[in-house]
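Complex shown without one protein chain; remaining protein chains in place.
Labels A and B are assigned to the chains in the order they are written; within every chain, residues are numbered from 1.
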Amino acid sequence: MVDTVRTLIQSPRTRPTLLFTLALVLYLAPFAVGTEYRLFIATQMAAYVLVAIGLNLLNGYGGQVSLGHGALVAIGAYAVALAMVDHQWSFWPAALLAMVAAAAVGAVMALPAFRLSTWYFALITLGFAEVVGGLLTEWRELTHGFAGVVGIPKPAVFGHTLTSLDLYWFALTLNGLALAGMANLLRSRFGRALVAVRDNPVAATAAGVSLVRIKMMAFVASAAMAGLAGALFAVQKTVVTPDDFTADFSIFFLLMVVLGGAGRLWGPVVGAVVFFLVPELLTALQSWRMLIYGVALLLLMLYAPHGLVGAIEAGWKRLRTRLGLSNIPPAPSLAAVRAKVEPVAGAALSVRDVEKRFGGVAALAGVSLEVAAGTTHAIVGPNGSGKTTLLNMISGFYPVDGGAILIDGHSVVGMAPHRIARRGVGRTFQTPRMLPELSVLDNALLGAFPAERQGAAAVALRLPRVRREQQASLGDAMRYLDFVGLADRAMEPAGELPHGQQRLAEIARALVGRPRLLLLDEPAAGLSLAELDRLGELVAAIGALGTTVVIVEHHLELVANICRGVTVLERGAVLASGTPTEVFSHEEVIAAYMGSQARVTQAAS
Amino acid sequence: MSDSKRPPFGLRSDGSIDRRDFLRAAGRLGVGAFGLSSLGLAGTARAEEPFNIGWVRPTTGRLASSFSYLYIGGLIAIEEINAAGGIMGRPIARVEEDDEASPAKEPAIVKKLQGAGINFIAGPTGSSQALSSLATTTPAKIIQATYANGAEMGDGKKYPYHYQCTFNTNQQGEIAARYLVEKMKLKKIGILQENTAFGEQATAASRATLKKLGLEPVKVEVYPLNAPDLNTYVGNLRKAGIDGMIAWIANVPNAAMAFNAMNAQKWFPPITGHNGLFLDALFDLVPPEALTNVYGTMYRSLMWTDSTSPGPKQVAFAKKVAAYPEAKGSGVPVANSPYYDFLHVLKMAIEGEKSFEPEKVKRALDNIKGYQGLLGTINFTPENHTAIGIDDIALASVASGKDPKSMGVFREMAK
Partner (left out) sequence: MDLDLLVGALTAGSLYALVAMGFNILYRPTNVFNFAQGDLVMLGAMVGATAITMLGLPWLVGAALAMLAVAVLALVEERIAVAPVLKQSATGHGWVITTLAVSMILANLVGLAWGPDPIAVKPPAPLSTETFELFSANVSSYQIAIVVITLMLVLGVEAFYGTRSGKAVLAVAEDRDAALLRGINPNRLSSWSFFLGGGVAALTGVLAAPILYASTGLGPSLLLKGFAAAAVGGIGNNRGALLAGYIIGIAEAVAATLLSPGYQLAATFAVMLVILLIRPHGLFGRAEARAV
């Protein structure tokens, strides 16, 4: 019996079969248990699910809180209502108008998000929703004011007016398409970038993701879905008034998303079902219903903090473990991957008289260094000497207060960090910046973000050229994971890796972007002796490919073995510069940095 | 209560239903309460089977407590009718649905009630809610009375199955304007209006009347419902030099703010306005000198003058209202709501046609003439579904609410 269950769970045919059965049941259910009322509720629920799916993209995956999506639904509903009633449009172009109008307003609503932190922005969206509500009544020549728009006709296809059953099927189909498109989007570079924006924006930027563009994309996508839902809402209800869209309405969608499971694909569906069914089940206790409901909500969130889908997933994982099944999916086969890692044309780095001040403190006071293309260079110095600051300035995370930084002769001063990343500068951080919930492979794939070129629409539709591109990136990612020695742990959640291996995974991510200049910030910190050796070999191998490597380090043996040049910083200024041999026998360096008793063993010169 | 004495279908005297009993009994009949199509119960019912009416009101949500007492008139009517044997021997049973005062919920509720074979609905309350509900009940040919005073709800061509058993906002607007101009001989009229559908319609009606009388309002001030105070708006009206004000304010906090603003500015023009001004709570919030010149629109049948008093039907009603604790302080809105007259008129129509079929009942309703209802003489025609004529409406003094003659429900007619 257990064996049968185990086989069923592991079979690749199970999931599609289940989905197909679910679809069948949903489409055919009206013939068995359909009443006008149930069809109506189901269609309304489907419209709300559409909004929730879009909001889940924005909030669950992207971490942006919007309390104004009700207003976007209102815009979609009014667009359809006014177009169909006042201008006799057919439903289909009106629905398109609804999506475009809502998307446009969503884009405007998103603009403050780039300046404001999350909770300030949430307030703005709430205010926005109230303003839209106010304007709906104010612009009465356009919107019919308080009276609202009445008599919205049902959609018609080739002369056939849709019945409630047809409308239900239409809504169901929309939901199916939305879920499928969303799944494709989330499994692509956009999904990863969005999660990075939420969990580790710095890592996203270092991988070349423009935070502004991704957030805007998420906004516009979710707004368009809200607009479409509004269109459905309008034709189902046949009357839209400003009172339909209160502030509670907006908050309600966020509740649906978080309760169902923010950041889980099926979260919106589960959330909507719960929101619609639970009050129905409680009708017996009319006035106490909302009270009970609030209490239930409270209890649910206390015991299911990742929402219902999160709770179900956790339970599912436990079940699998009990059955002796692993929770780690199988990694893609290495055999499909190209055999060789290709060489890179390294970039030359030139730093001239760079200065950095924090308040009154001069962190860097005129630092210069030159790194020839394809060489490995180290920056060493005591803590607080400005090493990481320098790295941050080269990669664009800190603005430059004076001096010049040139990569391959082009100045990068004043360039946004993600643009610098796209020019072929990869980096790692002192503390590995991973996306803990995603797999190691997904983390590595984040590095492929700039390389992939297919747009969001193509990705959502999973066109063949998208699939080819994704296969190529997958191959790259696996190859580099193999290169750093993590291929066998590719599918584990990155957060569960030990520190040293997270380091390696971060390096792999940087490599996937095929950097011409790689900046490593104290990669050896916290590594064991064996890991140190491995790291040295790895950096040497990277250098051998042709990549210019700049490494900030404390482990001088490592530096001496692999670097052609070394720059010693002390208190924001260059103390010495040259080959390892020269620098480490420099008296001042020995005294200042290593203390009078330390000695450096040198490898064969 | 022993089992044999239990009323059939779980029906209680006020028309409420014990849900479990109802479902059990309905199940015995082979008809599910929700889910299976109606078996045309309406025409073939046995004598003591209850006559189900949809009862749509908010029991949860922010407006639940404000709207709850508006249905008391209906409860009283049901009790009266059931005590007299029901309609054609069938007691009235309420099938309650909570609309949370949200227009978005109305269509679903109508479908649900429809699925349960119900053809008559009382409620919802509120104009957006009514509009939403009507969009679904009209094509479904469900006979309905909502509590919404917008003039279009009384349009028998637009909403042929809806009966507006109250006056409408156009009439209110007209009466309020006429009183100031014709009775008090004032020429400079200002309007203070809340920013809602009601306010807008009432102002439009007042303007139209003033125009007919050859006047324009000197100033119209529209304020948002969540204003922290109304000093600006009142001040603007005062500075415009008006000598009479029409106030379209429907809730007590705003009304209190308006009067307190006038009090602070030591300015007490005569005011006519909405029957929301009659709530007793206003007396606690506003000094009495601010209310001496304030009049609200109301039904003549609920007024007394020096020489007349409300009739026995109205007095009996007022006494019954006093038995409901939640009606305390809100007697006027309780009386002004449509459900009492609607149910009695419905009974008359059904018994006249000897049928519960909506089309036949509609025919009867459309031809009601001269029925003496609680609120006045009720007349319907196929085109006009507003029950009350303008002659049956007048203005009454707000301050007279303190007079014991008011019995919580009546007011003195304005002199």
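Heads up, the rule we're going with is that a contact is a pair of C-beta atoms (placed from the backbone, for glycine too) under 8 Å apart; a residue touches a chain by one contact, two chains touch by 3 or more.
From a predicted model like this one, the values you see are computed outputs, not experimental measurements.
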I'd like the shown chains that the missing chain touches, ordered by label.
A, B
Contacting the left-out chain in the complete assembly, out of B:Tyr71, B:Phe167, B:Tyr233 or B:Tyr340:
B:Tyr233
The listed residue (A:Tyr398, A:Phe449, A:Phe483 or A:Phe584) that touches the chain absent from the view is A:Tyr398
For the chain not shown, which residue from B:Pro253, B:Gly352 or B:Gly389 touches it across the whole complex?
B:Pro253
Check each of A:Leu142, A:Leu291, A:Ala314 or A:Ile328 against the chain that is not shown and name the one that touches it.
A:Leu291
So which of B:Ala77, B:Leu237 or B:Leu279 would be touching the chain we can't see?
B:Leu279
Which residues does chain A use to touch the chain missing from this display?
59, 65, 112, 115-117, 119-120, 122-124, 126-128, 130-131, 134-135, 137-139, 202, 247, 251, 254-255, 258-259, 262, 287, 290-291, 293-295, 297-298, 301-302, 305-306, 392, 397-398, 429
Contacts from chain B to the absent chain lie at residues 60, 62, 64-66, 195, 222-224, 226-229, 231-233, 235-236, 251-253, 256-257, 260, 263-265, 279, 281, 284-285, 326, 329-330
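We take it that only the chains that are shown with their structure count from here on.
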Approximately how many whole Å separate the CA-defined centres of chain A and chain B?
54
Once bound in the complex, which stretches of chain B touch chain A?
19, 34-37, 59-61, 64, 96, 98, 102-104, 107-108, 111-112, 114-115, 127-129, 131-132, 135-136, 152, 195-197, 200, 224
Would you tell me which residues of chain A are touching chain B in their complex?
33, 35-38, 40-41, 44, 134, 137, 145-148, 150-151, 236-239, 241-244, 246, 249, 283-284, 286-287, 289-290
